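The structure follows.
Of the protein chains in this complex, all but one are displayed in their positions.
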Amino acid sequence: MEFETAALAANLRTLVLILDLAGTFVFALAGATAAARRQLDIFGVLVLAFAAACAGGIVRDVLIGATPPAAITDWRFLAASVLAGGIAFKWHAAIERMANPVRMFDAAGLALFAVAGTQKALAYELNPVMAALLGMLTGIGGGVVRDVLLAQIPLVLRAELYAVAALAGAAVVVLGDQFGAPPVPSALCGAALCFVLRVLAIKWG
Amino acid sequence: MEFETAALAANLRTLVLILDLAGTFVFALAGATAAARRQLDIFGVLVLAFAAACAGGIVRDVLIGATPPAAITDWRFLAASVLAGGIAFKWHAAIERMANPVRMFDAAGLALFAVAGTQKALAYELNPVMAALLGMLTGIGGGVVRDVLLAQIPLVLRAELYAVAALAGAAVVVLGDQFGAPPVPSALCGAALCFVLRVLAIKWG
Partner (left out) sequence: MEFETAALAANLRTLVLILDLAGTFVFALAGATAAARRQLDIFGVLVLAFAAACAGGIVRDVLIGATPPAAITDWRFLAASVLAGGIAFKWHAAIERMANPVRMFDAAGLALFAVAGTQKALAYELNPVMAALLGMLTGIGGGVVRDVLLAQIPLVLRAELYAVAALAGAAVVVLGDQFGAPPVPSALCGAALCFVLRVLAIKWG
């Protein structure tokens, strides 16, 4: 039984890490594409990629007292940001041909971080309502930092269903946890719900 | 004697909580009114209300190491923000008819958070000068976040006597503490001084 709990905790940590790294990569793509569109040079693009990608996780870790944050102590977050930044800098002409690339990557980052933030808050034993709220904040963080650094009003304030989508994804994770569902499927459901809500809002907005 | 100390500490915690919740409500009103004026939709208004209202307390709690911050762990801060945001969204036409509504609510939030921040810093045994400084930072935080998110230069940098008013209110609390005055009246005096200074600056500015 104790062994099972330890194994579950290790699984949860792995799940949070994977969601965090994936979220870092797509938020870095969104930040770097927005920076390249503003014709910043390669250094500016890489810095904005890192800042936008790691802000969500850093804010979450600072708020729950998990310092130093994973984004600072684990080189893989830097590597994922730099990789995404380099890709966006080299191929941003191709990326721009996609419909709304910044918003699409942003939606994926929102979904991944909202779910990862909620899982980590639950692991740190915040109560369910506040875990969902912290998940929402984690998801919002990256996009806010990107837009503030580019001196424009953040997407979360201008776009419909942005914070609500993050909150819905986080709520699925919290409800799954309350009813004893295994964490991986409820994380996937939560992320999918958040992403679909945002994409629908972009399409119909 | 020990019992008295424990009772005093409990009273102080209650005082900080009440001041924090009141500050959250008025900063949320100021943020939501500013957002509604910019014609953000209901979601944007609610997000800005929460961000502006809770930033001051979150910054203070992170700086003194009291993580997770009260604004994240206690649902009443979310409730106060959402309530104020809803009121501002529904009745912002009526609120706008008041003179300078954003600045008035902002002045009240500044006063309440400056005093609450100072009290909490004293409870965490910071030295008097730094407790006053942290109180000032706590008061300033909410308005800065609101204005940065709306992509404009923060009021604290443009308005006369803004940081000075917060520092004066905080200094009253610190002096009261040094001379052994009971915390509730010195908190009320500090908040009143800060609020009056700001209102006079708005009237005469």
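Residue numbering begins at 1 within each chain, and the chains themselves are lettered A and B in the order written.
By our rule, a residue touches a chain if its C-beta (ideal position, glycine included) is under 8 Å from a C-beta of that chain, and two chains touch if they have at least 3 such contacts.
Model, not experiment: these values are computed from the prediction.
*Asks:* Go through chain A and note every residue touching the omitted chain.
*Replies:* So the residues of chain A touching the unseen chain are 35, 38, 40-41, 43-44, 46-48, 58, 62, 65, 67-69, 72-75, 78, 148-151.
*Asks:* List the residues of chain B that touch the chain left out of this view.
*Replies:* Per the touch rule, chain B residues meeting the hidden chain are 62-65, 124, 126-127, 129-130, 133-134, 137, 140, 144, 148, 151-154, 156-164.
Throughout what follows, only the chains that are shown with their structure count from here on.
*Asks:* Rounded to the nearest 5 degrees, what is the angle of the rotation relating the C-alpha atoms of chain A to those of chain B?
*Replies:* Copies differ by a rotation of 120 degrees.
*Asks:* Just the number, please: Cα centre separation of chain A and chain B in whole Å.
*Replies:* Centres of chain A and chain B (C-alpha means) sit 29 Å apart.
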